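Here the complex is missing a single protein chain, while all its other protein chains stay put.
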Amino acid sequence: MKPPPFEYHAPDSVGHALDLLATLEDAKVLAGGQSLIPLLNFRLARPAHLVDVNRLPGLDGIYERDGGVAIGATVRQSIAERDPLLRERCPLLPLALQLVAHHVIRNRGTICGSLAHADPAAELCAVLLVLGGQVVARSTGGERVIAARELFLGPFETALAPEELITEAWLPAHEAGEVTVLEESRRHGDFAMAGVARFRDRVALFGVAGTPVLADPDDPTRDLQPSGDLESSPEFKLHLVRVLVARAYGRTP
Amino acid sequence: MRVNGINRPAPSIPRRLLSDYLRGECGLTGTHVGCEHGVCGCCTVLLDGRAVRSCLMLAIQAEGHEVTTVEGLAPDGSALHPVQLAFKECHGLQCGFCTPGFVMAITGLLNENPNPTPQEIEEGIAGNLCRCTGYASIRRAVHRAVDLMQQAPSPPSGDTPPPPASPGTPPAARQRDI
Partner (left out) sequence: MTTRWFGAPVQRLEDERLLRGRGRYTDDLDERALHGCFARSPYAHARIRSIDVQAARGAPGVHAVYTAADLPFGDRDLPLLIPHPALTHGRTQRCLASEVVRYAGEAVAFVVADDRYLAEDAAELVEVDYEPLPVVITPEAAAEARHLVHEDVPGNVAAQLTQQIGDVEAALAEAPRTLSLRLRYERGAAQPMEARAVWARWDPGERRLLVYDSTQSPTSIRGGLAVLFGLPETSVDVVAPDVGGGFGPKIMLFYPDELLVPYSAMQLGRPVKWTEDRAEHFLAVNHERGQVHDVRVGFDADGRVVALDVDFIHDAGAYTPYGIILPIITAAQTTGPYSVPNYRTRFRALYTNATPTSPYRGAGRPHACFVMERTLDAIAADRGIDRAEVRRRNLIQPDQFPYDTGIAWQDGNRAVYDSGNYPALLDEGLRLLGPRPVGDNVGLGLAVYVEGTGVGPYEGAHVQVLVSGKVVAATGIPSQGQGHATVMAQIVADVLGVEVADVQIHSGDTRRFQWGVGTFASRGAVTAGNAMHAAALQVADKAKRIASEQLEVDPQDLELADGKVRVRGVPERAVPLAAVAILSNPLRYAFGGGAEIATQFQAPPRLGPPLAGGEQPGLEATGFFSPSGSTWASGCHAAYVRVDPRTYRLEILRYVVVHDCGRVINPLVLEGQIQGGVAQGIGGAFYERLVYDDDGQLRNASFMEFLIPYATEVPDAVIGHLETPSPLNPLGVKGAGEAGVIPVGAVIASAIEDALGVPVREMPLSPQRLFDLKARSPR
């Protein structure tokens, strides 16, 4: 399973990266590669160009701003998992990261890459949504902020334009007691059959719709029409949602 | 890039996977290829001391970095690395195909966290598949490796240990109790 041919670009500045994204036809951003490279190996993705953003300077920061924490595009998931600032100010993220694949994958995978990939079963997308976070997207045309509610459009589909690059994600600060994340997966590290991220009285569900979705904690399956997958039918997913939401609030279902 | 301390030229073809580059151009066949989609862990190597899947990296991405493969843990003739020795003592391998991946993942883990809790050990070995041993002897080998490394006076060969990790991860709110 070898990747098909592509042109490889390793820009050394954000401006250069944005120029490439603006001018190249059929280019994909290569960040952690933990989702993209399997697709290349299976030849399910055949981009003409890869723009490797791993060497871009200035995107590896984790810092406080605007009542929350900003995380740069090249920050590895394993770094974020252990970061003292995130642990203290944004504990839901390190908590959720422990559910993401395995630690070796997290050594390469990036936070922002996971958000851009928009897997419907991804924990981090649900975390962004339930916290009301946002991403900063830059292009040669400028910069804009996309709120979580507007970012995820469908399975593996975001509001990002092809020439846009997420340079930073931002999560509002919160307390450890205000948040929970639970999921049911088949094996350790697998994608969730159903998952719940809770922040105060908000819940976001993942693995049960085309994107992460906010739900009513008292009636979490209202209007929910999950598609089944190999390991969980729609009915089972609905059942798991009810169980996990109840557990997230410390209730026995 | 440097592989086991030796300078290596960049690969000529961008799509060349790091796993194939190490096995082919570098002749280091100790790193094995089991799935090429990042699940089995047979291809695990250290990149700047941290465990990564070499099948999920383009070789060209390793330029400017230090790669350590299983061959780099105990250079020719030298004594086995404590993790290798622990596997030998505990019958931690049968066919040996997944073994370099486990050894590198565990070495990466213990470099960062020399005193892991049983839960952290379990997390550390979950993520590599073994079809032969059923994992019991691998578990024992990790515990044994922790003991051996605590006896060893100097850090393991072949890589620069990354900065120490923050103390203990918060308990995961998960439904997993093994």
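Note that the chains are named A and B in the order they appear, and that numbering of residues resets to 1 at the start of each chain.
Everything that follows uses one rule, which is that a residue touches a chain if its C-beta (ideal position, glycine included) is under 8 Å from a C-beta of that chain, and two chains touch if they have at least 3 such contacts.
Nothing here was measured: the structure is a model prediction, and the numbers come from that model.
**Student:** Given the contact definition stated above, which residue among B:Val70, B:Leu109 or B:Leu148 touches the chain not shown here?
**Tutor:** Considering all chains, including the one not shown, the answer is B:Val70.
**Student:** Taking the full complex into account, what residues of subunit A touch the chain not shown?
**Tutor:** 1-5, 38, 42-43, 184, 186-190, 193, 230-233, 235-236, 239-240, 243, 253
**Student:** Residue by residue, what part of subunit B touches the chain that was omitted?
**Tutor:** 13, 15-16, 20, 23-24, 28-37, 39-40, 42, 69-71, 73-74, 80, 84, 87-89, 91, 93-100, 103, 122-123, 125-139, 175-178
Assume only the chains that are shown with their structure count from here on.
**Student:** Inside the complex, what are the residues of subunit B that reach subunit A?
**Tutor:** Listed in rising order, the residues of subunit B that touch subunit A are 14-15, 17, 20, 36-38, 41, 44, 47, 50-53, 55-58, 60-61, 105, 108-109, 123-124, 126-127, 165-166, 169-170, 172-176.
**Student:** Where on subunit A does subunit B make contact in their complex?
**Tutor:** Touch list, subunit A to subunit B: 1-8, 10, 30, 33-34, 37-38, 40-42, 50, 52, 54, 78, 81-84, 87, 91, 94-95, 98-99, 101-105, 107-108, 176, 180-184, 188-189, 247.
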